[in-house]
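Down below is the structure, laid out as structure tokens.
Missing here: one protein chain of the complex. Every other protein chain is in place.
And now, subunit A:
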Amino acid sequence: MRIPCPYCGERDAHEFAYLGDATVTRPDPAAADAAQAFHDYVYLRDNPAGAHQEWWYHANGCRQWLRVARDTRTHAIAAATSARVSGEPA
């Protein structure tokens, strides 16, 4: 698999470390329901067959965390954007 790093260009997946689901957001720790929200944030994951948003870290490259749009069935990668840029990649 090859990931188009916005900084380094297309690179082999071996250069990256995988974290997982990029659709979850760290909840507000001060909220009244923080305990339940953090439980869901830490443990609950969908396992979609198809388009997915994932965190990949370019460990052996630019050290940037990337939000990668990958199809879990075909491994086709639609886009990869820097985590610092908000919003989902096209």
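One rule holds in what follows: a contact is a pair of C-beta atoms (placed from the backbone, for glycine too) under 8 Å apart; a residue touches a chain by one contact, two chains touch by 3 or more; residues count from 1.
Everything below uses one rule, namely that contacts and distances are computed from a predicted model.
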Omitted chain per UniProt, picking from "Aspartyl/glutamyl-tRNA(Asn/Gln) amidotransferase subunit B", "N-methylglutamate dehydrogenase subunit C", "Fe-S cluster assembly ATPase SufC" or "Carbohydrate ABC transporter permease", is "N-methylglutamate dehydrogenase subunit C"
Listed in rising order, the subunit A residues that touch the chain left out are 1-2, 10, 12-13, 17, 19, 26, 29-30, 34-35, 38-39, 41-43, 55, 57, 59, 63-65, 74-77, 82-84
